[in-house]
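To start, the structure itself, in structure tokens.
A single protein chain has been omitted; all remaining protein chains appear in their positions.
So, chain A:
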Amino acid sequence: MTILVKAATLPDGTRTDMLVRDGVIAELGSLLSSPVEHVIDADGLQALPGLVDLHTHLREPGSEQSETVLTGTRAAAIGGFTAVFAMANTHPVADTAGVVEQVHSLGVEHGYATVRPIGAVTVGLEGRQLAEIGAMARSRAGVTVFSDDGKCVSDALLMRRALEYVKGFGGVIAQHAQEPRLTENATMNESALSSELGLVGWPAMAEEAIIARDLLLAQHVGARIHICHVSTAGSVELIRWFKTRGVQVTAEVTPHHLLLTDQLVSGYDTRYKVNPPLRSDDDVQALRSGVADGTIDIVATDHAPHPAEAKECAWDEAAFGMVGLESALPVVQSSLVDTGLLDWSDVARVLSSAPARIGRLSGYDSPFSPGSAAEFTLYDPKASRVFDASDLRGKSVNTPYLGRNLPGRVVATVHQGYPTVLDGELVDVERVAASAAATRGR
């Protein structure tokens, strides 16, 4: 397949045409229209390397009423993503080679995005016994990231062993930092507001205590560690300090923690129930600064679909989580670009090259160079819309942004050299699957 992109603006600001042929960017510069299958007029559009989400819940196998690999990767594509790392808390849990290979092959077959399964650290996410990390790493899924996300690996000795063990496979542990005893029944940020609302508080220090402990462990055993969804100013401080000491830590923040605060919980609207919880405005500002100065390496969505009934209930009974793939880039633009903290080359780093590097995903290290993989998205940063359920493409609508004004819109996404999104709409399932099958024959 051949695609000619006319007059796109690259992350470094240069304007160029691009010819995509056989899955790679074949030529750049001022190109004449030769016979191609698709011509995309990208005048005024920002080209970004294909976005990589290190933290997605695809829910398949087991909770297909919330999301499937197909619907989740369609949500990814419309959000500009070409690769997602699928969290392990499915049913059954992704703690064996069989489950991760199944999820991986579904991604290959559907063709909307690369699906890299994350393996569980412990059997059944129960925090007692290491899962078969070696088998998952050596499986066809090639697992490189291991996480019990949703649960914290809270046992210090088990965490030490896990950090040591994955070193031998070039993997990394992604920790969900939440001290379990300090957060029993907790549902929102602990503050004067949680006390007033009568909701059990989730104190910032319950995240920070685990991060401090784990960074000491990582330092001691010389292992890499990744911290999921950092949500507090104190966590940013700790990570900054440990980075100056040479600890191999990387960290992520979610879009919602960059934009929303705990004050939104005051009406008990369950769309704002998420774990870790929305924090204070001071935390939001510290997280933004952390991304700006590189303390926080990446933005990852923690896309967490839930069926309507899981949110149409009393606050305490509602599920934790928000969908985020479709809104991630607009929220990053709103909170980091439009505020002057990041430019588009920084966005390319925090949403593409850095998460790919952490997850050892190849093809993302030198985007937009001749011969590089054709994984990119074309984004109109001047667009603006009132975010609406019709902007979602996954199965679930539990987004906190309904009715909110968000900037930007993905116009096209190209994955493995074929389009998954054109003219702002998904290319249909059969065509994408056929394009994906054609690339496998290549």
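Criterion: a residue touches a chain if its C-beta (ideal position, glycine included) is under 8 Å from a C-beta of that chain, and two chains touch if they have at least 3 such contacts; residues count from 1.
By definition in this document, contacts and distances are computed from a predicted model.
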- [ ] One chain of this complex is missing from the view, so tell me which of "ABC-2 type transporter transmembrane domain-containing protein", "Ferritin-like domain-containing protein", "Spermidine/putrescine import ATP-binding protein PotA" or "Aspartate carbamoyltransferase" is its UniProt name.
- [x] "Aspartate carbamoyltransferase"
Open item on the list: Which candidate, A:Glu37, A:Asp316, A:Asp338 or A:Glu425, sits in contact with the chain we can't see?
Closed with: A:Asp316
Open item on the list: Touch as defined at the start, partner being the missing chain; which of A:Thr14, A:Gln129, A:Ser195 or A:Ser369 qualifies?
Closed with: A:Ser195
TODO: Could you please point out the chain A residues that touch the chain left off the display?
DONE: 190-199, 201, 203, 267-268, 270, 309, 312-317
